[in-house]
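Complex shown without one protein chain; remaining protein chains in place.
Should a chain be cited, it is by its letter among A and B, assigned in written order, with residues numbered from 1 in that chain.
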Amino acid sequence: MSSATLSNTAIKQPNKLVLWFRYLRRNPSLTFGLLILLFLVIFTVYGLLTIDPKDAYPLAVRSKQPPSLEYPLGTDFFGRDLYAAMVVGMWQTAVIGIVAGALGTIIGTILGFISAYFGGFIDTAVTSICQILIPIPAFLIQVVIAGSIDKRSVTIFTMAFVVLLLAWMGPTLVIRAQVLSMKERQFVSVAKLSGMTSLGIIFKEILPNLLPFIAAAFIAQVFQAVFASFYLAIVGLGPVREPLLGNTIWAAQTQGAFFNGWWWWPIGPAVAMILILGSLALINMGMDELANPRIRKSE
Amino acid sequence: MNYRILTKRLLFLVMVIWAASTITFFIPRLSPRNPVRERFAELARTGGFSPEDLEAIVADYSTRFGLDKPLLQQYGDYMWSIARFDLGVSLNKFPKTVMELIAESLPWTIGLILITTILSFILGNWLGALAAWPKSPDWLKNIATSFVLFQGVPPVLLGILLIFFVGFRLKLLPLGGAYSIGTVPNLSFEFFIDVLRHQLLPGIALVLGSVGGWVISMRGMGVTIQGEDYVTFAEHKGLGPKTIFRDYYLRNAMLPQITGLALALGNVVTSAIVVEGIFALPGLGTILFSAIRSNDFSVIYGIVLFITIAIATLMVVVEFLYPLLDPRIKPQ
Partner (left out) sequence: MIRKFKTISALIVLLSFLSLTVLSTSAAQDIPDVPREETLVLGWSLANAVVDSTNPWSLPGYTHQQGNAFMWEPLYYYGIFNSEEIPWLADSMEYTSDDFTSLEIKLNPLAKWSDGEAVNAEDVVFTFEGQMNNTTLPYHAAFNQFVESVEAVDDLTVNVTFKIPAPRFKFEVLTLKFDTGIPIVPAHVLGEVENVNEFLGGLDIPHSGPYTPIVWDLTQKIYDLREDWWAVEAGRAEVPEVKRIVMSNIEGQQMDNIAQRIVNNEMDAALDMRSSVIKSIVEQNPSVTTHSGDQPPYGYLDWWPNALWMNTQLEPYTDPNVRRAMSLAINRELLDDIIYENAGITTIYPFPLYPALQEFADSPAVKALEEELQPGLYDPEQSAALMEAAGFTMNRDDLWEKDGETVSATIQAFEQIHSDIVPFLVEMLRNAGFDSDVNFGADAYQNMADGVTGLYMFGHGASLIDPYAALELYHSRYSAQIGSSAGNNRFSRYSNPEYDAILDEMAPLGADDPRFQELAAEALGMYWTEQIDVPIIQWLHRIPYNQTYWTNWPTAENPGLGVNGAFWAHTGMLVVTNLESAQP
């Protein structure tokens, strides 16, 4: 009697991509967030390829023009092409967000790991420092720093740095908490029993399970960085000549844009900012679900 | 009352204050600006004030404020005066002391913040809990989600839009300020209403932006709890959904929220401060920004320190509230 070949009657698993799509369908906030973000990325990339960056600076084009075919977002008082300004501004905002966000997450992950894994004095030190620094209102400190440094040295990168300085504590504590809980759980002990090296445990067991949290922390950090840089720019503490979204709104405010009827000037960056932050928040909310397997809806 | 824990918490508080004051002490001083000099220079520019020897006068005042001593010594003096609750004199608005400035502006900031935080806390938590509760209708869940999107709208933008459209074009609410121009604070009912009218727009701007945050975290919490055993147990007991929601679900979801409340206060403070600028409210934020613009060290420290102490104290107090709400939790 021939053994029934299972291949004919094996249940075919849909491939990973299809699984992902199905999941996205069940998690609307994550989907929407990602879609908006995708749109913004495409906008920026396409923009960067098609515009002349010089147009984002004053005296580039005719000033105070309302939106038209030639200037889709209009021009401002200083003669910037607002479409070019938006594209460059988005790019610069993304740079700040990603640089500060990535650095913050990396620092947080490393510190969190070290702290939880090795425990003892290091753990107490790191945790205490984090806990002590958290109640200090970060924005105020950032404002003080930004207000004290020489205006000529304010660039996109100094802004990212200023934002980063007080942002790394959150991820540190979160990652630490997760690593701690994993330490307790079975699979770490099992791995230890089976003779895996410490390094191996870190990379093969802990890290993969941490990825969702790291990702979530990254998103949250980017959100914070973008938010903080936006706020600093909006009160005029950013690198004034650059077309950062916050700067554009600040410039529009100081020149009385709404009042003078140049409504198109602050609208673009405002909408862009709302979309950026909104999408990040949605993704954050979606990641929440992803990270908590209990609430994942079933098909 | 567990004294050991109390001591630990108090120590924590002291450490936070120390960290905050040290940071705010060193940063402005790292720049070569001299606020006393700038103050005189500004007066010179606007008022035809041009004494023969500006430098001598500036030096005199610098000595008076101890600005010519070595940095470390100034730090020591500063720490000592903090311990005595003496926040010093404003360099830019002397002879007003920092305490005076804070006392005059604090009521406005407190009023605004407390009202908006409480309102958005309540609103956000209800919405968030409802959003996670599987039995609530879809439209409610969508409203909750839309508030999340609002999170991306910085209160600043909202404020600008509100002033322009509601205040200027529609003339429904005042264009800013704490009370009408020309009125002097007094104990009348009219004044109270006047103040209230002036708080509305800034309040709306702040609330709309922060509700979203509460919704997310509450929903997150709610979502975790749903899987918890006691909710399932309650369901099995046959308790109606409303009761379960109220007495089991909401209450347990609330717990970590309260710590979040203290932290969120920090966030709201910063939003409020920027919004104060737009609405010309004479609160802490306006004073702080004015101080930053003129690099007035004492006021900058004083206010940042004050806010930090307030938030940290609140956190500690809140931690002791935990047992009241859930006897299972022991303070760690």
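Basically, contacts are C-beta pairs under 8 Å (C-beta built on N, C-alpha and C of every residue); 3 or more make two chains touch, one makes a residue touch a chain.
Everything numeric in this text was worked out from a predicted model, so none of it was measured.
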Touching the hidden chain in the complete assembly: which of B:I5, B:L106, B:L161 or B:I309 does that?
B:L106
Where the unshown chain meets chain A, residue by residue
57-59, 63, 77-79, 147, 151-152, 236, 240-241, 251, 253-261
Had the left-out chain been drawn, it would touch chain B at residues 33-34, 37-55, 57, 61, 92-96, 103-108, 110-111, 114-115, 118, 121-122, 163-164, 167-168, 171, 175-178, 181-182, 184-187, 191-192, 195, 246-247, 250-251, 254, 277-278, 280, 282, 286, 289-290, 293-295, 325
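Just so it is clear, only the chains that are shown with their structure count from here on.
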Residues of chain B that touch chain A when the two form their complex
12, 15-16, 19-20, 23-24, 27-28, 30-31, 33, 132, 145, 148-154, 156-157, 160, 164, 168, 212, 216, 219-220, 223-224, 226-227, 262-263, 266, 269-270, 273-274, 277, 288-289, 292-293, 295, 300, 303-304, 307-308, 311-312, 315
If you look only at chain A, which of its residues touch chain B in the complex?
28-29, 128, 131-141, 143-145, 147-150, 227, 230-231, 234-235, 249, 253, 258-259, 266, 270, 273-282, 284-285, 288-289, 292, 294-295
